[in-house]
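What you see is the complex with one protein chain gone and the rest in place.
By letter and in written order, the chains are A and B; residue numbering begins at 1 in each of them.
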Amino acid sequence: MAEDPKDTPAAPAAGEPAKPAEPAAPAPAAAAPAGAKPAAPKPAAPPKAPVPAPVDAMGEPLVAALAAAVPGAVLGAKRMVGQTTVELAPGKLVEACRHLRDAETFTFLVDLTAVDWKARDPRFDLVYWLHSFARGNTRIRLKVGVRDGALCPTVSGVWETANWMEREVFDLFGVSFEGHPDLRRILTWDGFQGHPLRKDFPVEGIDTGAAIYPDRYPEGGGPAPDDKNRKTVS
Amino acid sequence: MDISASVLTYFLIPAVKAVVVVILVATAAGVLTYIERRTLAFLQVRKGPNRVGPEGILQFVADVVKLLTKEDVVPAKAQHFIHFLAPVLVMVPGLAVFAVLPWGPEFTMRIPGLGKITTAWYATDLNVSLLLLLAITTVGIYGIILGGWASNSKYALIGGLRSAAQLISYEVPMGFAVVSAILMARSLSLVEIVEAQRTHHMWFILPGLVSFFLYFVSGVAETNRIPFDLPEAESELVAGFHTEYSGFRWAIFFLTEYANMITISAVATALFFGGWLRPFPNVAALAFLDVIPGVLWYVLKVSCFLFVYIWFRGTFPRYRFDQLMALGWKTLIPISLTNLVLVALAALGGFRGLRILGIVLWGAAIGAFLIVTRLRAAKPPAAKTAPASVRARAAEA
Partner (left out) sequence: MSETVGTAGSVPETRDTMLGLREMELNFGPQHPSTHGVLRIVLKVDGERIVSARPDIGYLHRGTEKLFETETYPMVIPHTDRLDYVAAATNNHAYCLTVEKLLGLEIPKRAQYIRIVLDEMQRISSHLLWLATAAIDLGAITPFFYTFREREVILDLFEDYCGARLTLNCMRVGGLQEDLTPGWLEKLRAFTEDLGSKIDEYEDLLTENRIWKMRTVGVGILTTERCIAWGVTGPPLRAAGLAWDVRRALPYECYPELDFEIPTGKNADTYDRYLVRIAELRQSRRILLQCCDWLAANPTGEIRGKVPRVIKPPAGDAYASVESPKGELGFYLVSNGGNKPYRLRVRPPSFINLQALPEMARGHMVSDLVAIIGTIDIVLGEVDR
């Protein structure tokens, strides 16, 4: 199991970065922490669980295999709370994904999303997490940094499920995907201006009336001053 | 006053009967909607309408009043004349058919001022009344097609087309089933068919077991009821051919559907279940049952079939349209043809031949039923090829 919910309390024992994904049978997860926890008697006051912190994971076999197979793709890797995240270069994304899908049996794309780091360049982090049935339910996460306005290559040719997920990222973040078969807004309506999940988009919403129907709604929204349906509260 | 006998017989009495029939049918259709709602509720472990009037019996009156006072919405691009004509074309045949349905035998009564009148519990009896019945009900199909077309709505159009195809397809097995009953009685007149069942001591359900099932199933399809109600399937087409009708026009479609149910049930009773005859009409030992008039027997039998209609509605999912058509053309028509040939051959031997056919058919049916139930009980509940889920159920049960 790559993810082990009981992994975190055993963090002191798992300080070594080279903790590969356990391809063991889907046996009760209690087996792994039972082996990892130190066999000390329970102290009177339970020790404070250490705060989870990321550790470097470049030495993991999966990451190393990926770095070897697709040179220049892997920019870094981290492991936190039992989950490995690999940082990829955008140019090598599709190649790396194909390698992972075909050679490493990560045939299942669990989810695809973006994170907006406003004050950073590249602004967006595109996150993909993959699942492998053949490897005993191992998961791995990929991160790609994409700049504002830059195109990101699409992975909908690798996993079909990425189609709507990328449309949603386009809709809510404004990241365009190169090679996507049908890049349109999915959750907001046609004519909507703006990308709601960006950090500079206000939670209260923006005036979209004027954005879509500028001849009907004045700047600032709402019915025109001489509209008989306008109600004034005084 | 002195009214000549011919005016009385050929004008006044039929006029009175026509008025009575129309009023009764409209009321009966309305009451049937109430009964259906209560029966469905009973099947579904809930109460039906029970507020309006004692036990909710005035519910249909409230519904009719509501529908009459509702705004009549006609789609803007609909063709108004046809939109108006469609419900008429559905209702008029639906009511006209009741002219030939017999509810009881002849009787005499004495009316002060007019003398003794011999009339019958039916408006008229032609020697081709079955043919007339089939022909009139077919005219009702026009109304449905036109209703779907005239609404200028894709859903209604699909519903109308489906309904037309379905109704035409199921006319064929229904017709064959009816023909087999005609062969047994050697007459097209419904009254004579009932009389034949009396004189020959045999309800036509005996040789007509298969015919009856064919007729009833086709009848359910003809009236657009579940499991054949795809043309008005609420979950797919909103309301099919009557989507765009509101208020009283919709009520006309709705009530005519129930009137058709009554028609089919009444014809099934007359053709196969002895009409107004009491059970075993020729057995003298049961003569005490004669105190119940024939009309009541007829109504009782019709009510049984109406209950079966409602029971179907509460139990079955609906057929998909191509499955429905396949059932009609590929299953029912071959069966009805075979059945017709069998009945014709048996009828060559007169009523003895028909009795023999009846015994054979019923014997085969009961035998098949017993064999199938025995097989089902003996079979292990989950075959080896069943998916794990079914095996899990068996393991847990």
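The criterion applied here is as follows: a contact is a pair of C-beta atoms (placed from the backbone, for glycine too) under 8 Å apart; a residue touches a chain by one contact, two chains touch by 3 or more.
This is a predicted model, so every value here is computed, not measured.
A.B. asks: Just name the one of B:D63, B:D229 or B:E257 that touches the chain not displayed here.
C.D. replies: B:D229
A.B. asks: Considering the whole complex, which of A:L109, A:C152 or A:V175 touches the chain not shown?
C.D. replies: Considering the complete complex, A:L109 is the one touching the chain left out.
A.B. asks: In the whole complex, not just what's shown, which of A:P54, A:G76, A:G91 or A:P181 touches the removed chain?
C.D. replies: Only one of A:P54, A:G76, A:G91 or A:P181 touches the chain omitted from view, namely A:P54.
A.B. asks: Tell me which stretches of chain B touch the chain missing from the display.
C.D. replies: 40, 43-46, 75, 77, 152-155, 158, 226-227, 229-230, 233-236, 238, 244, 313-323, 387-390, 392-393, 396-397
A.B. asks: For the chain that got dropped from the picture, name the residues of chain A it touches.
C.D. replies: 1, 3, 5, 8-9, 11, 26-30, 49-54, 80-81, 83, 85, 107-111, 113, 115-116, 127, 129, 133, 137, 139, 141, 159-161, 163-165, 172, 184-190, 196-197, 201, 203, 205
Keep this in mind: only the chains that are shown with their structure count from here on.
A.B. asks: I'd like the Å distance between the centres of chain A and chain B, where a centre is the mean of that chain's Cα atoms.
C.D. replies: Chain centroid spacing, chain A to chain B, equals 62 Å.
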